[in-house]
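Here's a slice of the assembly, chains where they normally sit.
Note that the chains are named A, B and C in the order they appear, and that numbering of residues resets to 1 at the start of each chain.
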Amino acid sequence: MKALAASRCYTGSIQVRFGDVDRAGIVYYPRIFDYFHQVFEGFFEDCMGIPYPEVIGGRLRAGFPAVHYEVDFLSPLNYGDRLPVRLTVARIGRTSVTFRYEVFRGKKLLVRALGTTVCVDMKTFRPKPLPLRLRQVLERILETRPAW
Amino acid sequence: MKALAASRCYTGSIQVRFGDVDRAGIVYYPRIFDYFHQVFEGFFEDCMGIPYPEVIGGRLRAGFPAVHYEVDFLSPLNYGDRLPVRLTVARIGRTSVTFRYEVFRGKKLLVRALGTTVCVDMKTFRPKPLPLRLRQVLERILETRPAW
Amino acid sequence: MKALAASRCYTGSIQVRFGDVDRAGIVYYPRIFDYFHQVFEGFFEDCMGIPYPEVIGGRLRAGFPAVHYEVDFLSPLNYGDRLPVRLTVARIGRTSVTFRYEVFRGKKLLVRALGTTVCVDMKTFRPKPLPLRLRQVLERILETRPAW
């Protein structure tokens, strides 16, 4: 978590699987949103110490459906790629949070995205305030630079 | 095609399958980009008269990778939903085109998106001008209203 | 249903989508099990008159998890293929049913499978007898020939 504090980001990683690639040999873009979700799940587990299944199933009683996405696909992802994904927080609202995802190959930015999710009660599916502990962790990777 | 000319849109349809739904019983959002692609394929077949497999495999020698997406997930899609998707063109560039997708249940707008694809040569993967015939068909569903 | 009675089979259809195809241009085989599920859902709707979402969500209170599968992939499915899938019942048990799926292109058999599902209570997830009405419909497409 010290690393988190220093770098002000969480870094997940993804691997491009055979089933993710289209006949042109590059990742079929809907799969990239799967990758984002994997990184999002990893963030909960690694930074919150709560596996995401427990987040939605139990302890936090919260779900995080996506409500908005903006994505730039700058360069294709290839089969076999193992790529770091940089995760930061662009905005924290009362019930929502906007994550920024950046997929790199070396120094080359391949995909960048802003994804907003709303915290909802898993029973009623109505928005509810972000849990305090989550908010604290989110603030550690909150960006200070302005959003692109 | 007459209908197309009159309505200035193409209407595809989607069906929410068992495998598209998450444990909360609603569509897992990456699948929605699959739906967009299905509508996009349907547009080529129904309005161009060219099945999309032939577009990329043969006649047009063109591929259309996504380069940008903006999406609002306004309301969940449920298992079993069969929904119309309204497709219009928001912008036609020299090598790119921006489609607008709107998913409805009755009069309720559930999802709206702007997706930009670039026309590329399937061998070199470099951008090339939109084929003339495609451009003509795209113009028939080009929006006159300003984009949201 | 008369047609059903005469032919002793149900015929669904599938369409090979862009996202189903691998970099070799043929269907990535795990997707074929998605196709089977689509045909299975179609059977409930067309022959039982109950959309599958209502089967699991409400009226029948039943789920049908797969417990066994045997599949022969005889020939590849290609992008753009729209193929009939012949569905018959190879065996009806007390709590389980074995379906036979046969995917054709013209007269050529591309894939054949035997898939066994067990009827379970959706709350307890324990096996329960096949609902009488389902059993009656299953019997109409029960095979008289021996299984391969």
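Assume a contact is a pair of C-beta atoms (placed from the backbone, for glycine too) under 8 Å apart; a residue touches a chain by one contact, two chains touch by 3 or more.
Keep in mind that what you see is a predicted model, and the values were worked out from it rather than measured.
Student: Please state: how many copies of the shared sequence does the complete assembly contain, given 3 in place?
Tutor: The whole assembly in this structure file has 4 copies of the sequence.
Simple rule for what comes next: only the chains that are shown with their structure count from here on.
Student: Hey, how would you classify the chain contact layout here, line, ring, star, complete or other?
Tutor: complete
Student: If you list every residue number at the chain A and chain C contact, are more than half found on both copies (same) or fewer than half (different)?
Tutor: same
Student: Based on C-beta pairs in contact, work out which chain pair has the most and send it over.
Tutor: A-B
Student: Could you name the chain whose CA centroid falls nearest to the centroid of all protein CA atoms?
Tutor: B
Student: State, to the nearest whole Å, the distance from the C-alpha centre of chain A to the C-alpha centre of chain B.
Tutor: The mean C-alpha positions of chain A and chain B differ by 25 Å.
Student: State, to the nearest whole Å, the distance from the C-alpha centre of chain B to the C-alpha centre of chain C.
Tutor: From the centre of chain B to the centre of chain C is 30 Å.
Student: Got the chain A residues that touch at least 2 other chains?
Tutor: 23-24, 30
Student: Which of the residues in chain B end up touching chain A in this complex?
Tutor: Going through chain B, the ones touching chain A are 23-24, 26, 29-31, 33-34, 37, 56, 63, 65-74, 76, 122, 125.
Student: Which residues of chain A touch chain C once you look at their complex with the stated criterion?
Tutor: Residue positions touching the partner: 18-19, 21-25, 28, 30, 79.
Student: For the complex, give me every residue of chain C touching chain B.
Tutor: For this pair, the touching residues of chain C are 17-19, 34, 37-38, 41, 51-54, 57, 78-80.
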